[in-house]
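To start, the structure itself, in structure tokens.
Every protein chain but one is kept in place in this view of the complex.
Here the chain labels run A and B in written order, and each chain numbers its own residues starting at 1.
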Amino acid sequence: MASQGSFKYVAGRLAKIPQAVLALTLIGLICLVAIASALQLPLSPYAYDQTSTLYLAGPSAQHWMGTDELGRDLCARVIYGAQLSIAIGLTTAGVAFVIGTVYGAIAGYCGGKIDTLMMRGVDLAYSLPDLLVMILIGVLIGRGTFGILLALGLVSWMGTARLTRAQFLQLKNEEFVEAARAQGQDHLSIIWKHLFPNALGPIIVALTFTVPSAILSESTLSFIGLGLSPPACSWGTLASDGWRSLRAHPHLIFFPSLFIFATVLSFNFLGDGLRDALDPRTRLSKLK
Amino acid sequence: MLPLPYIYLLQIAIKIRTPLISRRFFSIFLVLVCTASMLTGCGQGRARYTPDTLRVNIGNEPPGLDWHTATDSTSFDVVSNIMVGLTQYTPDVKCKPSCAKSWDISPDGRTYTFHLRDDVKWSDGKPVTAYDFEYAWTRLLSPETAASYAFFLYDVENAKEWNAGKLKDAARLGIKAVDAQTFRVTLKKPAAYFIYLTAFCASFPMRRDVVQKYGNRWTEAGNMVTNGPFTLQKWQHEYKIELAANPDFFEGAPGVKLIRMFMVPEQSTAFALYENDELDFIDNRSFATPDVERYRESPEYKNFPLLRESYLAFNVKKKPFDNVLVRRAFAMAIDKNVFPKILRRGERPADSFIPPALAGSAKDSGMPFDPDLAKRVLAQAGYKTGAEVPAIDLLYPNREDVRLIVEATQDQLKRNLGVRVNLVNQEWKVYLATVRKDAPPLFRNSWGADFPDPETFMNLFTSYNGNNDTKWSSPAYDALIETAEAERDPVKRADMYRRADRIMCREACAIVPAFLATQNIMVKPWVKGIAMNPLDLQFFKTVTVK
Partner (left out) sequence: MLTLILKRILMALPVLFLVATLSFCLIRVVPGGPFDADKNLPDEIVANLKAKYNLDKPLPEQYVLYMQRLGRGDLGVSYKYVSRTVNDILLDAFPVSLVLGGLALALAVLVGVPLGAVAALGRGRWQDTLAMFLSTFGISVPGFVIGALFIYVFGIQLRILPVGLWESPWHMILPAITLAFSPAAYLARLTRASALEIVQKDWVRTAQAKGLSGSATVLKHIMRNSLVPVITVLGPLTAILITGSFVVEYIYAIPGMGRFFITAVMNRDYDLILGTTLIFAVLLIMANTFVDIAYQILDPRMRISD
């Protein structure tokens, strides 16, 4: 049982789940593309902000995904967009995970007055208008990519906190926790060894949602005019720039959406796989 | 019908017994949804329009219908149809008599005496008198009203002082109702464009008794008293406004009995409503760019330039644009023909700051596009190649049209001059605050005419104008504008503005005129008599729906 949390153990179990392997491969590929484009390797014959006189051309042999209203190759932009989309998704999930689980774990484990007080704190953080917080962070840190990453992270930890706390409240009365307490284990090891691994399932699933929802939030930010600074672009900004062309130039919205879809799907399968791998009670052989 | 996947899903749910959902519930739900779809399906047979009813989209809730505190085109579009002033615009934006049947101008050009008609009535039957104008103008200028458009009448004697609270005695304002039919205005200096101001919403008459009776709520339907071709019948906030024809309007009842003005903010939705015959007339507010492209050949589509010009501005106090040669090189490196291709709304490339529709406009007032000369001029300025110019920050508010403009500019400067431009976007209000406090070296801006006279454009770049964010100032330019304001000979006046335009755009290169915005409209075949004007005010009194 002691080794169940170890990386090797989880990875070994994960490798037995085909969907998860597939998802991981896909995510790995997208991340590779993102890293390569960050290193400015020429993945496409066109630079991402290179314009041509071919305005709004549909997909063709030259331009696989067509061109946009400034005559830029959409494929090059989607490749470039991978970098920011992945960064946005992972950072936001990371910030939400760290702040959210720690906060929620404390509230859920302590319970009583501390819990009540901390949950009112979550209410407070929830009630502050996201938009104001984001504009403010934009002003304080600058409207660069980093500002948006931080802003999205800072407005999305509350869900994770509430979820963690609910899990802890439910779990801390289970027999195995009572048993551990009876054995005289200290609070930290109870939280770390018993509560946390058992609460992790739904939290990870929720996190596999934070990644896509951050990617989407960023596209909504672009929709209301608070997105990234061009020519920087992400799949979200590409989708929000192209959605009015749904009828006239569907390729502008189709390709970015396709990549968002593939990424989200992969993260879902990965989340599922992780949950199974983390849970020692799952018999992997029984899964298809 | 429901989307297919949903029905599929419901079937699965019904097949698998779960204790939470009963099969019966879902059967009922399915039946309900199907009936609903069938019922709405029956709606297809309805008439495509209602005779004598005009349905338009004004985009957003008008922030207010009090024409003293209103500041935006949505409010003005409503007010323009329920009110008339001393004069009114013709479709080619000249002034013609309205409430005033005639007016005299004193030889020194400072006193205007308006003679009012005696048959203009308010919607409650009372006659419109000079006292209503005296009250309205005094209220517009009163510090308590805090009207944004008070500056419109700053040419009136003592108006600015009174509005600033420095002068307490309203009687010293140059506004006087001599009798019920005579209204006299004294200006502090001659202003050749003054008559245009009397056709604009801010100078319309107002009823003291109504305003005092209802206070802040005097503009709600039922309280409001107006004198125009239509009256406010219903105002469902954030949703729609209904205007009913005023049968007693002094020019005769308008062509339609009812106007329904919807507030559909999203262009593609409004356009879909038009396609489905739920709107009879749409303009830019209801037109996403891709739709303009699809309907460019339709007989229902029309496009014409507005008096609104977009330009790129330099902050001439900041490096490297403190050097006029650098500004000139930049101006020559921008091909204005690219903007219409990218924006795709039929924009007109601009050669001068004064639009072609106004006096004083000339094709050679601005810089021509010449990338080779631009590189040489840049070399003269001390930069052998564009790469030597430090990267320029181009600040802009993140709105879709503006984004395309600045991206195109960035690309042009890189391609034609080799200069690197960093785009920096800011949220709208942050952007406004930044530009006002400390304008960046390069920014894009636009200016729409308040009245159809070159003055509204050229005054913008005088050293004392609060909107001159370029920090550029020229005594010669200021003097020229001041003389032109007083000049009464139209030919001489046009010439002065032409010279001023050339000084600013060509010699000093304070700004680079980019393009003129256009209005794109679509009108259903059953709507006749839509009269549009380059000021972008919409008058519906001549429209018929048959």
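Here is the rule we use: contacts are C-beta pairs under 8 Å (C-beta built on N, C-alpha and C of every residue); 3 or more make two chains touch, one makes a residue touch a chain.
For clarity, every value in this text was computed on a predicted model and none was experimentally measured.
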item: Of A:M158, A:L228 or A:L270, the one touching the omitted chain in the full complex; value: A:M158
item: Identified contact with the non-displayed chain, of A:A57, A:A232 or A:I260; value: A:I260
item: Which residue of B:S123, B:N163 or B:T518 touches the chain not shown here; value: B:N163
item: Residues of subunit B (touch criterion as defined above) contacting the omitted chain; value: 1, 3, 5-6, 8-9, 12-13, 16-21, 29, 36-37, 39-41, 43-44, 61, 63-66, 69-71, 143-148, 150-151, 154, 160, 163-165, 216-220, 236-239, 262-266, 268-270, 272-273, 275-276, 278, 427-434, 436, 446-447, 466-467
item: Missing-partner contacts on subunit A, residue numbers; value: 111-113, 115-116, 119-120, 123-124, 126-129, 131-133, 135-136, 139, 158-159, 162-163, 166-167, 169-170, 173, 201-202, 205-206, 209, 212-213, 216, 219-220, 223-224, 236, 239-240, 243-244, 246-247, 253, 257, 260-261, 263-265, 268, 272, 275, 279, 281-282, 287-288
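Throughout what follows, only the chains that are shown with their structure count from here on.
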item: Length of the line joining the C-alpha centres of subunit A and subunit B, rounded to whole Å; value: 42
item: Subunit B residues touching subunit A - in the complex, by the definition given at the top; value: 267-268, 288-291, 293-294, 341-342, 344, 397-400, 403-404, 406-408, 410-411, 415, 423-428, 430
item: Interface residues, subunit A side, partner subunit B - complex; value: 49, 51, 55, 69-70, 135, 138-139, 143, 225-227, 229-231, 241, 244-249
